[in-house]
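Of the protein chains in this complex, one is absent; all others appear in place.
For chain A:
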Amino acid sequence: MIKWSKKLVKVAAVMAVTLIAASVHAEYPKKPINVIVPWGAGGDSDLTTRVWADAVEKELGNPVVVINKAGGGGVVGTTFVANAKKDGYTLINAGLSNVLVTPNFSKTPYDFDSFVPVVKMTAVPLGIIVKNDSPFQTFDDFIKAAKEKTVTQGSWGAASSGTILASIIADQAGYTPKYVHANTTAESMVSVVGGHIDSAVSFPPAFGPHIKAGRARALVMNQKMDAYPGVPTFGDYGIKGSFEGWSGIFAPKGVPEEVVNKLVEVTKKVMKDPKVLKAYENMGAVVDFRYGEEWVKDLKVTYDIMNEAAQKMKE
């Protein structure tokens, strides 16, 4: 009996080894790819990822499953992927806040270096929004008022990407707003159009519909957009830097290079699909497809800027 079972173990071991060897050599992907979204279902990151996953799944002919692992301001899901197997079957929806901002504010079990950036799909330009009948007609009015008295500004948490971007802007313009933190930027837009707060920092998916309906105005935005004609950019006011949220796919560090290449290759095709482009446009995002070394370099620069701002805010 014992002998028999020993034999069985040997056979199983040999089989396992060959299987592993085979799976290494086999072409990626051979099984469902999980993409972890460290936020709840229905947010911008979630939708961006779902559109990408759905298109990539078709292109690869292999399931791409989106899993929401929300909590801890994105830390829970991001940590999970940082510690996941580096085989390319666990990826993460990465963005400004979970990989560039949060590690600078709290002790996270991961850092920017724990990941390999794969692709960036979309960007959303930050804007400063006021109610339609607000006394602030221009960003200059706003700056002037904010220097003289308390002006409230909606954001989504003291250690959030929104507040860090807002504070970099405020620092350069020389004012200090009083932040009112909601759970999401959609909620702070409610407070703006309800007249409860003076302004908010927000992204087009949240403020777009309000502007379209004539309930809110954008004073200034990160970049010119056809949908919002005549809105000046931060650069016009001499404020330096890039103020945008973005959504991309990262893999845990140590993932084989052919996995990254394969995903980039597939995404290249996907980002030409008019259906995908239309879906992103409908969401209010700007398609900003990037990958490769130059992009990673830019990310590192942004990381350092965030680090500096975070240190300043902590003081």
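What to note about this one:
The criterion applied here is as follows: a residue touches a chain if its C-beta (ideal position, glycine included) is under 8 Å from a C-beta of that chain, and two chains touch if they have at least 3 such contacts; residues count from 1.
In the analysis below, contacts and distances are computed from a predicted model.
Per its UniProt entry, the chain excluded from the display bears the name "Putative tricarboxylic transport membrane protein", taken from "Cytochrome oxidase maturation protein, cbb3-type", "Putative tricarboxylic transport membrane protein", "Molybdopterin-dependent oxidoreductase" or "Sulfur-oxidizing protein SoxZ". If you put the hidden chain back, the residue from A:218, A:251, A:279 or A:305 that touches it is A:279.
The chain omitted from view is touched by exactly one of A:67, A:145 or A:277, namely A:67. Among A:179, A:203, A:234 or A:291, only A:179 touches the chain left out of the display. Only one residue from A:85, A:144 or A:196 touches the chain missing from this view: A:196. As for the chain not pictured, it touches chain A at residues 40-43, 46-47, 50-51, 54, 66-73, 75-76, 79-80, 105-106, 108-109, 150, 152, 156-160, 178-184, 186-187, 189-191, 193-197, 205, 208-210, 212-213, 215, 275, 278-279, 282-284.
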